[in-house]
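In this view, the complex is presented without one of its protein chains, the others remaining in place.
By letter and in written order, the chains are A and B; residue numbering begins at 1 in each of them.
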Amino acid sequence: MTCSAVDPRELTRARRRVFLALFIAIAVSLHILETLLPSPVPWLRLGLANVMTLAALYLYGGRAAWTVSLARVGLGALLLGRLFSPGFWLAAAGAVVATAAMIIMYRVVGRRLSPIGISAIGAAGHALGQILAARLLVIQHEAIWQIFPLFLFFTVFSGILTGWLAAGLLTQLGQHPAFQATVHADTTR
Amino acid sequence: MTWNRPLLIGLLVALLALSWWRLQPDDETIHRSQLLMGTVVEIMAAGMPSGKLETAVDAAFAEIARLDKLLSRYQLDSDVSHLSQSDNGRQVTAETAEVLALGLDVALRSGGAFDLTLGRLNALWTIDGETPSIPHHDAIAAALIGTGPTALTLDSRQVTKQTTQLQIDLGGIAKGYAVDRAIAVLKQQGVTSAAINAGGDMYLLGQRPERPWRIGIQHPRQKGAVLETVQVSDQAVVTSGDYERFFEQDGIRYHHIFDPQSGQPARGCQSVTIITDSVALGDALATAVFVLGPKAGLQLLGQYPRAEGLIVAADGTLHTSPGWERYRAAP
Partner (left out) sequence: MKTPWQIMTVGDWLVVLLLLAASLTGLAWVATAPQGTRVVVTSGEQVLFTAPVDSPHSLSFDGPLGPTRLVIDDQGVRITDSPCSRKTCISMGPARHSGDLLACVPNRILVRIDSPADPKAPYDLLSR
């Protein structure tokens, strides 16, 4: 589906913007949906929105991943009325560490890992970021670290789940012409 | 990408910093107790690595044990015992002289309410003994002969006894002195936050890591209840009460704080708490005020601007010196 009058690079960039916006929208929706679901521990979620961050990472690179994850956290908090609440900072810290970790792993060993591995790292990073923020902002006590190992244990599994979903999504998207010609605009591998 | 490398380095540095911070030796608080001077001596110390705290606390306990040997009337070889056995007095060690000087000063200023020379009287009453009983009137009178604030004179380290039979009993003031010296030992070892409690003779050095020391004052009649809580730093807190060592006969309580005039337990107060700079002084004042009763006791405290007191009178009413308020903590 090409338009002959348009410079292919411009087209790519336009597509990128549009699809990232779409990814963000889906990520925010998933995030809000998860928040509505019951959970034994209030802030222990599956992190389904991370699927979109992963997709952005694989399709459009590191910058895109940052865009999707940070926008998701910000818009999600805004829509839920939790902007700048303690919970927001926890989520933000989690997202920052997770995204950074995923990007680094992708760059360094991306060839040897599938989205599942990258996602597991992301989930672990998310847990770490949240605990760090909790330690600094909420509970000024070393005791908070005692729940980290258990937390980490469960996030590994949710990471595998979201990675699997992301892999499936990427496979599906990869079959569509709109994504086949994708060039990572800011990665020079 | 170029901007991801600095991110990587940044993250590595952050991780390193985190690990380094985690591996710093922890400042701890330790809490040790030993049976010394016939009572339980507790020492709490904080603010340094626990190895150094242990060394300091051990040194403090050792100092207390050393002074116990010197000043206890129960130890036959102590300086005090030798003094009591002597005919007219003798030369004593520097520490004994220091304690005597302080005690004699309070004895004089309190008009004899505090008295270091009640060794015979204390032995007579045997409150701690197996079968405590009320001594005979004559025996009490005999035990009081020659006692009083002028029964001893001190000239640098030479002590003179006016009567040969005079028995010196430093009692609580010796414990207080031992605590003061133990605190000095801790300070010397670099400790800046500590608490020493020797059966109610207490000194609080500095503050706890996150707030001043909070001391509860035992309610004289309700076991397990606290009268008040005070917040102190670099002060001694001493309580004298009629509820710790006593026996009852015919509904009357006979406790261990005697009125030097009558030879009987003092009846003016249930308990007295003194906050001041040194435990030895606090001890002497607590005893003196207890004997004097609320009114005269507060007058005596007036002579010591750096001492404050809380008195529970015999009828249960509370009296405080003017400056006591500033130590009161919110419950």
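By definition in this document, a residue touches a chain if its C-beta (ideal position, glycine included) is under 8 Å from a C-beta of that chain, and two chains touch if they have at least 3 such contacts.
Everything numeric here is computed off the predicted structure, so don't read it as measured data.
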Displayed chains contacted by the hidden chain, counting the whole assembly: A, B
Identified contact with the non-displayed chain, of A:L54, A:A77, A:A98 or A:A120: A:A120
Identified contact with the non-displayed chain, of B:V80, B:I168, B:V237 or B:I311: B:V237
Candidate in contact with the missing chain, chosen from B:Q91, B:T163 or B:T229: B:T229
Sole contact to the chain not displayed, among B:E210, B:D250 or B:D315: B:E210
Those residues of chain A which, in the complete complex, touch the missing chain: 105, 109, 112-117, 120-121, 124, 145-146, 148-150, 152-153, 156, 160, 163-164, 167-168, 171
Contacts of chain B with the absent chain, listed as residue ranges: 29, 31, 33-35, 38-40, 42, 44, 46, 128-130, 195, 197, 200, 202, 208, 210-211, 213-218, 223, 226, 229, 237-239, 241, 243-244, 271, 273, 331
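Throughout what follows, only the chains that are shown with their structure count from here on.
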Centroid distance [mean C-alpha coordinates] between chain B and chain A, Å: 64
